[in-house]
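Removed: one protein chain of the complex. Kept in place: all other protein chains.
Chain IDs A, B and C follow the sequence of writing; residue 1 opens each chain.
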Amino acid sequence: MTQDGVDALDELRVGLRDFAAERDWGQFHTPKNLAMALAGEVGELLEIFQWLTPEQAAEVMGSGRADDVRDELADVVIYLVRLADVLGVDLLEVAHAKLARNHDRFPPADVRGRADGPPAGA
Amino acid sequence: MTQDGVDALDELRVGLRDFAAERDWGQFHTPKNLAMALAGEVGELLEIFQWLTPEQAAEVMGSGRADDVRDELADVVIYLVRLADVLGVDLLEVAHAKLARNHDRFPPADVRGRADGPPAGA
Amino acid sequence: MTQDGVDALDELRVGLRDFAAERDWGQFHTPKNLAMALAGEVGELLEIFQWLTPEQAAEVMGSGRADDVRDELADVVIYLVRLADVLGVDLLEVAHAKLARNHDRFPPADVRGRADGPPAGA
Partner (left out) sequence: MTQDGVDALDELRVGLRDFAAERDWGQFHTPKNLAMALAGEVGELLEIFQWLTPEQAAEVMGSGRADDVRDELADVVIYLVRLADVLGVDLLEVAHAKLARNHDRFPPADVRGRADGPPAGA
């Protein structure tokens, strides 16, 4: 992909790195700690949805919980990008590679409409 | 940010949307289901690290578990991007907005070297 | 509660402690590691349910996934009991204390039928 194409995520990656450095928080940003923090934020995201009916969940972005959803998604992105940066992993590269592999693993004819295999491509 | 700057993540977003549509898997991609899938993949990521010492974790990308780390990070990205797409949330926009708010919430002079407040900016 | 009343859970607690000791695995059973392992197993439990419809989920113990559910619930119990043992926390004591507090926090008249407050008592 083009150099431009990675700028948006890179901007965030560098911004988070600088944010941690300015506060001398790098000492806390070990892979295990960041993985735990990521799990904690995903837990907070789940908590928004846990008692909602499927219908309420589908309409959540038009409800009073919309800002909470945005806030928790932001926190998940932040820890994921920080963790990947610390590990030296290019998130978009590995995701695209996995999607390509999933095209081979899950031929449409074999899996159409069935959830036996992971229905996202993961 | 520029139109170019969002292409890389957009490419993945659209690719995942098409992948699901081709397999008639959209029926499974409700917000609650995708949030659960995201939590499942983060769990798989944690399992790679859970018994590693801090030193082993710091060196994981040079170990035999490197491909597993890439694979699980890919799965986490995939479900996060899918979930955000279904909810209509721009991940980079909300993350940048949160980081900006965190600059105000955590002035360096107040928090330098201390983990009392979230040390990533989340 | 009576001494008898804690035997069942105690039996498991001691059994897990011995199991770890016999294998010299205590070195891995730090609080952070066990918390990560607990999150990993809860993630595996969620993965069984993530694509099921509410109806399929309600019937899961009569389906081909029943043994998987039992297996993952077992793993969750195992790590929870191990973690509590390492921390010196009595799980039933803290749970009963929390339920008592929740009786005060959530008077039925205030919350009947509404999910605004945590609907389990947590």
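One rule holds for everything that comes next: a residue touches a chain if its C-beta (ideal position, glycine included) is under 8 Å from a C-beta of that chain, and two chains touch if they have at least 3 such contacts.
Here the structure is a predicted model, which means the values were calculated and not measured.
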In the whole complex, not just what's shown, which of A:Ala37, A:Val60 or A:Ala84 touches the removed chain? A:Ala37
Tell me where the left-out chain touches subunit A, residue by residue. 28, 33, 36-37, 39-44, 46-47, 49-51
Where subunit B meets the left-out chain, the residues are 32, 35-36, 39, 51-52, 54, 115, 119
With the missing chain put back, which residues of subunit C would touch it? List them for me. 1-2, 4-9, 11-12, 15-16, 19-20, 22-25, 27-32, 34-39, 41-43, 45-46, 49, 52, 54, 57-58, 60-61, 69-71, 73-84, 87-89, 91-92, 94-99, 102-103, 106, 108, 111-113, 115, 118-122
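Note that only the chains that are shown with their structure count from here on.
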Geometric centre distance via CA averages, subunit B-subunit A, whole Å: 2
Between the Cα centroids of subunit A and subunit C the separation in whole angstrom comes to 26
If you look at subunit B, which of its residues touch at least two other chains? 28, 36-37, 39, 41-43, 46, 49
